[in-house]
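The complex appears here without one of its protein chains, the remainder shown in place.
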Amino acid sequence: MSKGILGRMSNREKRFNIGVTVALGLLSLFFLLPIYLTAVFATRTLNEVFQFPPPLWFGDNIVQNYANIANVFPPFRPILNSLAVALPKTVGLVLVSSLAGYGLSRYTRAPGHKTLLVVTFATLFFPPSLALIPFFLQMNAIGWLNTFWPLIVPAVASGFGVVWMYTYVGSTVPRELYEAAEMDGAGGIAAFFFVVVPIIRPGLAALAVWTLISTWNDFQLPLVVLGDGTKFTVPLALTTLSTTHYSDMPAVMLATLMGLVPVFVLFALLSRQFIAGLTSGSVK
Amino acid sequence: MSAIELRHITKAFGAAKVIHGVDLAIESGEFCVFVGPSGCGKSTLLRMVAGLEDVTSGDLLINDRIVNNVAPSERGLAMVFQSYALYPHMTVAGNMSFGLRMTGMSKAETERRVREAAAILQLEPLLGRKPSQLSGGQRQRVAIGRAIVRQPTAFLFDEPLSNLDAELRVQMRIEIAKLHQQLGSTMVYVTHDQVEAMTLADKIVVLRAGAVEQIGRPVDLYRDPDNLFVAGFIGSPKMNMLPATVQANNSAAVGSTVARLKLVSALTPGANVTLGIRPESLGIGDDAGDVVFQFDVSVVENLGGESIVHGRLADGTVVRFAQRGDQRSRVGEVLSLRCRADDILAFDSDGRRLR
Partner (left out) sequence: MVETVSRTPASQWRRNSAFYISVLPFFTIFLAFSVFPVVFSFYLGFSRWDGFGSPVFIGFQNYVRALHDPVFQKAVANTIYLWFWSTLLTISLALVLSVAINEYVAAGKTYFRMVFLVPLLVAPAIAAVVLRLFFSANGGLVNLLTGAMTGTPSYFDWLGSEVWIKPLVVLLVIWRWTGWYIIIFLAGLQSISRDIYEAARMDGVGRWAILSRITLPLLMPSIAFAVITATLGGLQMFDEPFVLTQGLGGTNNSATTVGMYLYATAFTQLNFGLGSAVSWYIFAAVVVLTLVYRSLMRRTKAGEGA
């Protein structure tokens, strides 16, 4: 690997670095421990879980645990609910954000551009709790409570997404490319679809991953708008299950594990984009 | 019939005026170069012709039709950008055909044109590659190919060679000149490099601060500049400028050297003028002329075939002259520098040429 910033290292420095690596390695195991134990407990019986020392390797009770959850609710229902919210929201958010980010990035001379850009940045400092109550009342008024619509349609307009796409488009699409497209007869919207979208695909993927994961993890808004247990998304269903069936810890842990699998798979496939997504927020 | 005509074109960004009324006619088949220092408005002017910038006032005509409000893609022009502006996600063929596809041209005709352009530019083996797999010179050729397929009224080039290294730049310059001969199309070319302007142009437009300083053939601008700015901008190394005072009989004194100027008009004795002498007009041989300056050599830049000798005249004015490689002046040497009176240009105190 690299020699580090300090170039050639003395033996003392090498020992220090090895020490740091070992310490970090142990700490990282500690960070992973809760998730690992969740997986282990999900395969164990109730008795095994309450032993000391607790089991550290997988057992064979997973089928029974699954049956126990299935007695309470269809185990895949929350996952399907979460998908029904997260997928359309992600598609919409990525489209709306990239289009607006492109417009703000390209047409800097249009009247009102500066105002709209400032407003967009200001939305980042908008605490969501400010709109929570009236939003609930609004959803109630238009009859959207207890449906997925409030979690999808309004969420498509994300200031974070727009700001991010604005910086991303600005840093990846050279201005001359717009002019080349204009000479070639591709107008503003055509240039977006034929020229900009293909170029910013990595950015779109990153925003999509970030949106999927954060939507999957959303708690407060679903809690407020979803009343019916059959509509519950993963975090809501698990919270409820862990409260009502706490005593059956292996079943709760299995349900937890099932709720985690989709995001973990997504992360394993697209971790690079995900990290790019996290970082881009900080380069303003 | 002019291919492109500018009638008192101005451009303002808000309150800031950047182009102050340019009149210009570019004839069909002509290679016209806009040249000037950075910020002179040459690119803005080209972009107004292209339609990428709006014309604030005045008329822009292409083939005798006013096109102020015509979309860039409908002006029948094609542009080659400084950064090439190739679509990174499309192949070479895709880049060249995109504009044609956008106008709904048939697939067969599109393909035919792309193949034709590729043949002219020797791009055939590269048609399936992406821009990232091409060298700088190849990208440049693709950018030109994208322009050729549109069979435009005129080609617009915006500093197309400035992203290339020195060797490639010379090579591409020659290719563009050949292309102009081959296609016979109108070309408008923007550069800050006066060498490119001199070598490529049929007509040079020298711009400064949003106004035209002089329009003319390269050789005319070199031999017969209208003002100090053009005189200083065209030619390398730069023309020497010597402050002088007018004496009787249209002579001018630079220190103790007095030169009889060949002018039609009569000068007022005592007036301050500037004398312009090209470095290549100065020499140290007895046959170099009969106007003689005393010259202290301070630096010698040896370029191999020739040397540029820098030094000072007796009155302190810095002067350069070009010397063949086999005549070596030494630092600290005092020379008698000569030139012909015919080779001296004179400018008044406002920088206007005195004739």
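Each chain gets a letter, A and B, in the order it is written, and its residues are counted from 1.
The definition used in the following text is that contacts are C-beta pairs under 8 Å (C-beta built on N, C-alpha and C of every residue); 3 or more make two chains touch, one makes a residue touch a chain.
These numbers were taken from a predicted model, which means no experiment stands behind them.
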item	value
Residue among B:Val55, B:Val142 or B:Ile215 that touches the chain left out of view	B:Val55
Sites on chain B contacted by the missing partner chain, in the whole complex	7-8, 51, 54-59, 68-72
Contact set of chain A toward the excluded chain (per top definition)	1, 4-7, 13-14, 16-18, 20-21, 24-25, 27-28, 31-32, 34-35, 37-38, 41, 49-54, 95-97, 99-100, 102-104, 106-107, 109-111, 113, 116, 120, 123, 125-138, 140, 153-154, 156-157, 159, 162, 187-189, 192, 213, 216-220, 224, 234-236, 238-239, 242-243, 246, 249, 252-253, 256, 259-260, 263-264, 267, 271, 274-275, 278-279, 281-284
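One rule holds in what follows: only the chains that are shown with their structure count from here on.
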item	value
Rounded Å distance between chain A and chain B, as computed from the means of their C-alpha atoms	55
Chain B to chain A touching residues, read off their complex	47, 50-52, 71-74, 77-79, 81-83, 85-90, 98-99, 102-103, 146
Touching residues on chain A, where the partner in the complex is chain B	174, 176-177, 179-186, 190, 194-195, 198-199
